[in-house]
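Note that one protein chain is taken out, while the other chains of the complex remain in position.
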Amino acid sequence: MTAAPARDDGIGGEGGIVLTADAIARAVSGELIGDGAVEVRGVAPLERATSTDLSYLAAARHAPALAASRAAVVLVSPELASVEGADVRARVIVADPQAAMATLLPQFARTGVPHSGIHATASIGKGVKLGRGVSIGAYVVIGDDVVVGEGAIVGAHCVIASGVQIGDETRLYPHVTVYSGAVLGRAVTVHSGARIASDGFGYIFRSGRHEKIPHVGGCVIGDHVEIGANSTIDRGSLGDTVIGAGTKIDNLVHIAHNCRVGKNCLFAAQVGLAGSVVVEDGVALGGQAGVGDHRTIGAGARIAGRAGVIGDVPAGETWSGYPARPHRAALQAQAALFRLPPLLKRLERLLGTEGTSG
Amino acid sequence: MTAAPARDDGIGGEGGIVLTADAIARAVSGELIGDGAVEVRGVAPLERATSTDLSYLAAARHAPALAASRAAVVLVSPELASVEGADVRARVIVADPQAAMATLLPQFARTGVPHSGIHATASIGKGVKLGRGVSIGAYVVIGDDVVVGEGAIVGAHCVIASGVQIGDETRLYPHVTVYSGAVLGRAVTVHSGARIASDGFGYIFRSGRHEKIPHVGGCVIGDHVEIGANSTIDRGSLGDTVIGAGTKIDNLVHIAHNCRVGKNCLFAAQVGLAGSVVVEDGVALGGQAGVGDHRTIGAGARIAGRAGVIGDVPAGETWSGYPARPHRAALQAQAALFRLPPLLKRLERLLGTEGTSG
Partner (left out) sequence: MTAAPARDDGIGGEGGIVLTADAIARAVSGELIGDGAVEVRGVAPLERATSTDLSYLAAARHAPALAASRAAVVLVSPELASVEGADVRARVIVADPQAAMATLLPQFARTGVPHSGIHATASIGKGVKLGRGVSIGAYVVIGDDVVVGEGAIVGAHCVIASGVQIGDETRLYPHVTVYSGAVLGRAVTVHSGARIASDGFGYIFRSGRHEKIPHVGGCVIGDHVEIGANSTIDRGSLGDTVIGAGTKIDNLVHIAHNCRVGKNCLFAAQVGLAGSVVVEDGVALGGQAGVGDHRTIGAGARIAGRAGVIGDVPAGETWSGYPARPHRAALQAQAALFRLPPLLKRLERLLGTEGTSG
């Protein structure tokens, strides 16, 4: 991994960092074995690490990869401290190598911070308030009366409608659209192509056609929320669509009008919430899961990938399948289903039926 | 809700409207109780309405919210006409408060109409015909020989390929891409990030590789169609992909090459149609539903959310589940499945089997 300069247009770049084994050991409160002066400039998995990379050994089964590794520095757990790497020049012993790596990674991050300042090509409306240290990228379009907080980064090509509020330290990657009615909190991250506060999907069938119900509600995104690439969050019809602080949303997720999502939830990719769903705090939704309109998912519940929720889920439970049920019941039903065909054949013979399908 | 100026860059803004209780009562043919001179500037649900908001009471169970509401004006039904709100200064009695609200909402809509005119940064090709009163936003790129109808709005950052036709009063929100081969009708709405007439997914496997079949068909979008944020509609291979007039499509929907969708259909978010699907008029598809290639969904059919359709669906029927079946049969099968495990255990004991899984 080559260290490239950190400057970019609101989208990435590497850190250009150089760390010694000594500095690493200090940063993670680990014990250093080997040459503390060895320098690393990047990170990589054991198999692909080179002589300027830091890596880590998470589990005993990967010990052979360490033995063959060319990494310069490796984080290892006390149990595996005796495994030596081919060209490894320093080891740092810590209780949880993976967590230690997570602590160090920000220093190697690709997402370099762009220069602060307003690009000459940005189009800024009337009455816009820009906080200190903001970075507004190339070809950004900002409507009237928008507020952008201190240190916020608006990536190239973002379009922000009139009246939108964006909190301090919030970062929009390129190509984000924020419709009118959105209020983004502090330290929010929105990835490329996400659409915030778009029109909800609501119509009244009158005189032989679907007549649009204008959506005049808002879309409130809490502090530290992260929204993935190409996800869509509609604004409310009358009230607001709300995403609670600390909730993390993956790519291609859809959240419909009037949903109220709690704090610290995790939504994996391609999840969909229909209108007016309530998701309480700390809920995890697996990939491609869907929730029917007006349902409630209780605090701390876990919904498996691809589950289709059409009822309310009590707090703390794990549900799966379609229609989603408590996970244990769903597993039993699925297992029974696959034991069924041969049994059914014998049974029909026994009962003298002939597949009297409903 | 504060009234912001309507000017924007093709994406939003509020109306800045002020309505009296008198004017509201007249607009919905309702009976006024209270002070007809009271003014509202916004709309909000009962719980969050303030002294300048209009709200409505839809059902008796929300009567306590009305009693506590600070809304200035409330729409109520005759049965609930006696419920008085805390700070409500005028009530308007109508048969269907929700429908009356839908009638009034356009006046409060966030989607202000941008100025007509061509932004100085728009890049316009040769032979382009722009109708009277069009609005072409910042950084728009329009290829050669494009036709944009009267009063059409092309939001900031849209890219429109050569030869595309866009009807009168049609509105593209920012960041829409229209590939060559598309013809959009009158009063079509396309939300941010939608891709119209992109290449269909077709290959021939020859000489050990997937060879692309060029798609030379078109993509025809009927009048009054609405297409949600980040949805994709591919153009046809030889013939056209067609979306019938009045059909409404939610966010993140995929419609493959050669599909023919009828009039006044509703597709909820994350629906997917494989190639050459025929959807007749007035069909409703629930969220995350999918339809296999070359299938036909008959007129007026309803497909439940998450249904996976792998056969043809007769007109007027409701189907659900995977593989989708008539809804009643699907419900019975699902119910039976969850009664199965304990029964199976007893049965296997009875028949002397041991889970002879297939």
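Letters are used for the chains, namely A and B, taken in the order the chains are written, and counting of residues starts over at 1 for each.
Convention: a residue touches a chain if its C-beta (ideal position, glycine included) is under 8 Å from a C-beta of that chain, and two chains touch if they have at least 3 such contacts.
All figures in this text were calculated on a predicted structure; none of them were measured in a lab.
Taking the complete complex into account, A:S192 is the one of A:S192, A:N258, A:S276 or A:T296 that touches the chain left out. Within the set B:G193, B:G282 or B:G305, the residue that contacts the chain not displayed is B:G193. Interface residues of chain A with the unshown chain, by the touch rule above, are 1-2, 4-5, 7-9, 11-14, 42-45, 48, 55, 99, 101-102, 105-106, 108-112, 121, 137-139, 155-157, 173-175, 191-193, 224, 226, 228-230, 246, 248, 250-252, 264, 266, 268-270, 287-288, 305-306, 321-322, 328-329, 332-334, 337-338, 340-341, 344, 347-348, 351, 353, 355-358. Counting the whole complex, the residues of chain B in touch with the unshown chain are 121, 123, 125, 139, 141-145, 157, 159, 161-163, 175, 177, 179-181, 193, 195, 197-199, 201, 203-204, 206, 208-216, 218, 230, 232, 234-235, 238-239, 252, 254, 256, 270, 272, 274, 288, 290, 292, 308, 310, 322-323, 325, 329, 332-333, 335-343, 346-347, 350, 357-358.
Operating definition for what follows: only the chains that are shown with their structure count from here on.
The mean-CA centres of chain A and chain B are about 25 angstrom from one another, to the nearest whole unit.
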